[in-house]
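Of the protein chains in this complex, one is absent; all others appear in place.
Going in written order, the chains are labelled A and B, and every chain counts its residues from 1.
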Amino acid sequence: MVQFALDYAGVAVCAISGALAAGRRSLDLLGVVVIAIATSIGGGTLRDLLLDRHPVFWIAHTGYLIVAIAAALFTLLYVRYFKPPERLLLVADAFGLALFTISGARIAYEAGVDGVVVVMMAVITGVFGGVLRDVLCAEIPMILRKGHIYATAAIAGATGFVLLKNFDLDPTVPALAGMAIVVGLRLAAIVWNLELPVFSLQDHGRHGDDKKGDD
Amino acid sequence: MVQFALDYAGVAVCAISGALAAGRRSLDLLGVVVIAIATSIGGGTLRDLLLDRHPVFWIAHTGYLIVAIAAALFTLLYVRYFKPPERLLLVADAFGLALFTISGARIAYEAGVDGVVVVMMAVITGVFGGVLRDVLCAEIPMILRKGHIYATAAIAGATGFVLLKNFDLDPTVPALAGMAIVVGLRLAAIVWNLELPVFSLQDHGRHGDDKKGDD
Partner (left out) sequence: MVQFALDYAGVAVCAISGALAAGRRSLDLLGVVVIAIATSIGGGTLRDLLLDRHPVFWIAHTGYLIVAIAAALFTLLYVRYFKPPERLLLVADAFGLALFTISGARIAYEAGVDGVVVVMMAVITGVFGGVLRDVLCAEIPMILRKGHIYATAAIAGATGFVLLKNFDLDPTVPALAGMAIVVGLRLAAIVWNLELPVFSLQDHGRHGDDKKGDD
């Protein structure tokens, strides 16, 4: 029950973030709902397809879809009258990222895959929805440009989860520790505006828009 | 037999629409064929992956692929000599949308999933090919921007299909009624230029390209 309530909260937070992002692209009402759904269930869907887990989580439990749609509609109404509470949403989003990431890690771990695949699935569950949102908005995904320690927090938390699973601990310990790492890193990145260095390759004799390996 | 003929017609219409869209992006000949294939089989492919239906429809029946490729090549030749019949294509496309949407609804319904998932699968089958086409052309998908009641028609038709399935009717009735709803709404939207309202969030103190929940 607690698990479901947390999952639904995570879905709602992601849907709200998706709806707000869509609002900055002047989409129509349905487009906003579609982006909200894609943002909130995209990561878990790709994880389930890759791990061959069927039925996919939102097909098995339609509550996820309904929460995502309701959160998107609520956002549409809310921003008509009020300013979105940006600080609160950033914090809620950090918790949403932690919940998604560690739930992805746990599902992958239980599927018996290697540690590195567990981390990969955790990151996919945590951030792929946002990637999908940005691709649908025809933008380079935020997490690739300067993610402000977004996917990095997911990687660190999932790695902590995997490492702690090697010890004989109560099963909730690795999950809680992993979530704490994600939330901690993410909030620290927001407060101190931390970023990974940008990698730029402009002065090496390649011009225009031609690409290595394609032409 | 009739089913296959209708399906092939739907695939051909989608492939033509994809090829024409590609023609406006100055792609090379192969690029046009790839876009045509993606537009015509993308929706059904995602539906089959999500519902774990294997082999995927165009792997089971290669006729779909061949029809899509043939329609794309035909379009390439046709537009070299003639102006595409735009009105006719819009009408054909409305029927293609109806066919795809309701065939997706029927397949999902027979898989025994919930009503809301049936509608979701119907919409995916009907419109995801077009989304893929636009993403490959590095554009915000048409249906999200101002879809002119495109996905909305699919949602309405699929919902009609699901509701009518609750009654003890001949199995063709919900399918035909669903298709009639899609075609009717879509043609009405074309004739009267109907659109969903656009949702825009520009004046709430967010600037530039930064995004909620990511930084």
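Rule of thumb we're sticking to: a residue touches a chain if its C-beta (ideal position, glycine included) is under 8 Å from a C-beta of that chain, and two chains touch if they have at least 3 such contacts.
All values derive from a computational prediction rather than experimental measurement.
*Asks:* With the missing chain put back, one of B:12, B:35, B:51 or B:179 would touch it. Which one?
*Replies:* B:35
*Asks:* Sort through A:91, A:135 or A:188 and give me the one touching the missing partner chain.
*Replies:* Of these options, the touching residue for the absent chain is A:135.
*Asks:* Taking the full complex into account, what residues of subunit A touch the chain not shown?
*Replies:* Within subunit A, the residues that touch the unshown chain are 49-52, 113-114, 116-117, 120, 131, 135, 138-141, 143-147, 151-152, 155, 195-202, 204-206, 211-215.
*Asks:* What residues on subunit B make contact with the chain left out of this view?
*Replies:* Residues of subunit B in contact with the hidden chain: 13-14, 17, 20-32, 34-35, 45, 49, 54-56, 58-59, 62, 65-66, 76, 79, 83-84, 86, 89-90, 93, 130, 135-138, 142-143, 146-148, 150, 190.
Throughout what follows, only the chains that are shown with their structure count from here on.
*Asks:* Using only the C-alpha atoms, find the rotation that maps subunit A onto subunit B and quote its angle between 0 and 180 degrees, to the nearest 5.
*Replies:* Here the rotation carrying subunit A onto subunit B measures out at 120 degrees.
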